[in-house]
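Have a look at this one.
Note that one protein chain of the assembly has been removed; the remaining protein chains are unaltered in position.
Letters A and B mark the chains as written, and numbering starts fresh at 1 in each.
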């Protein structure tokens, strides 16, 4: 039977660990790699103070792992990652006693590029060679990573013998004593030394984000997403995209966005926390947040879809159109320069250019309802609360303040009249006086 | 006299070859490099099935070469590029008999980074050294590229002697027989091993696109285009830009777009299949498709120009303005929040903010005509079909349903009246009742 395996996860500085990278805390990456080992337990040593406990709980839940993860408050920082590790082992010992003679893999939250593959190789080497202490190295010239595996039965009895004053060189001291005791220590190298680079500042975080982004986009490309320019697409770790969907350059997709298959996401689009069906076209420079777009719909360019909007199957939303808290029915169209807020639009409606739902009167917000098949002429204000019946026709340029019956024409505009020659005379007069004046 | 040269172009998998990269099929790149050799013929061995023949014809036409290119249906795939090559030679032999004792250069469509320079070096070495079979190598550690040159008079007689069972090692077998027969075989290396990397999946296609994009942008820079950030400009292979035109970051230019000299293309612009004159400014976040913009015009930011639009010399189109199927005359201006569809605007017209052509009544589309020097006041709907005469003046806030004579003033709006103190009383009442209610 294999020995139990326990991961000791050193939380490090909260400022670093909770810094968002591709939409989730930087610390989540190494923790996910740790959980990928399927260990018997992960012990997270949280920072010694701050709002950390709650934030850590959220971070751990975000991973969605079935591995048991325990959160332990750290003792005082004693300086440097390796002395931290010693302190963490002391902190964790009470818990670790439940796992006598187990393998402890220790790693740090500030190493987001560490892969599950590297951790597995570390544990495999550690076990296969019967080692008591196995260091991970970043490769030639980089030194030790602070990541290691140890066999608790061999190492724990020696811990008390390391004097506090030698904390910084604790593992060198341990290695010495293990050697004296006839135990074996060893090393393993990771394929890419960048994996173990700690992220200590914004510059390093930027570089890590770049590598994680590369991994994310390559993973999506392998599942069939077509990137025109993988280097300029920014897609959060939690977002998903279906096969054959084409992603143009400079697209930004954030949060728990879901995009279906066979779609097209044009350049300069920004999507946040939205759910998009199959065969959807999102044209250039469209922005949406907390929006649902059903199969076969088309939005953009320059659409702005605010939270609680649903664009139903086959509908079209066009340029300079804003929607908020609105259901926009199947096959309906709003193609130009409109604002639909707090409204329900049934199916097959044509919303003309320059249509505005006046949903706010300075104090309260009210709803607009447009029935199936209605035609809203251009340049129309719909003063909510108001209902436009099914199949009704609102004439262009009207301000609608009363409900319109199904099948009716509603009109609210002034009659056109002309002053022949007025403009010509005015132009002459202005020319004579050298400009100036007002009609 | 030089021996004839014939290129044998192996089509490979259609899914890969017709994948668009910088706006043209991936297979077009290697084919163009092949045509750059100016060979006596190029034989394209298309895939064994699928809609390939027609698609291949389009691809070949897209190259626009004067080299004779022949399309041959492939036999069955026998597995692997080198056995494919053997099959292709067998397929092509009937045609190749027209070229006795010629040099055959064989290459694969899935190698878009292969340059004409490398192919020329291959042919030059092959001829200069009197070789019968010359392999191209990608350099140390990469092995053979599947690209080679062979002298038909030496190689063809041996082809039949290669047993089908040895197809995968056909060229090793050929090399052996040629050596036995006292012929010379040789190798040549390409300067950059990446040139011969086959593109087999989306990840590789993404990398190839990146390198092709670098080449495209450097070629444009060498001809005088000024890129603020060449790494973020995406320009299709077929697009052209004139000298001294400045391209800002994150610009996407697609299709057969032509842009003149001395222009400025601001950030986040997306241009598709458009023709742009000299000294044109395209301001930030503008989108256009199938549009003509004449010399000295300015569009954007946030303009959206749809197909069949012509912005004439010196005209200005501004923010949140959409045009479709519209001629917008010389020196005319539409600077804010407007929609001009199916319209003709003559020269020197001022289109005020919020002008909308109501070109669709739910059933038919109609045209709007605006004469030279007319002034369209803001917030105006022009209900098509309608004509505004030259020099006419439409008052702000009008809905125009009847033609307006030249030089006339047209007005269609209600008289303003006031209820003094109304808003103040309402505000007090609402405060008293704690909000709520509607005027």
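Throughout what follows, a residue touches a chain if its C-beta (ideal position, glycine included) is under 8 Å from a C-beta of that chain, and two chains touch if they have at least 3 such contacts.
Everything numeric here is computed off the predicted structure, so don't read it as measured data.
Touch with the chain that is not drawn comes from one residue among A:132, A:217 or A:232, which is A:232.
Annotation: of B:354, B:371 or B:389, B:354 touches the absent chain (contact as defined above).
For chain B, the residues touching the chain absent from view are 217-218, 221-222, 224-232, 248-250, 266-268, 283-285, 301-302, 318-320, 336-337, 350, 352-354, 361, 363-364, 366, 375, 377-379, 385, 393, 396-397, 413-427, 439.
Within the entire complex, the positions of chain A that touch the omitted partner chain are 19, 201-203, 205-206, 209-210, 213, 231-232, 234, 250, 252, 268, 270, 285, 287, 302, 304, 320, 322, 337-339, 354, 356, 358, 360-362, 375, 379-381, 383, 391-393, 395, 398-402, 404-414, 430, 435-439.
To be clear about the criterion, only the chains that are shown with their structure count from here on.
Annotation, chain A versus chain B: rotation angle of 120 degrees from the Cα superposition, expressed as a multiple of 5. Put simply, the C-alpha centre of chain A and that of chain B have 31 angstrom between them.
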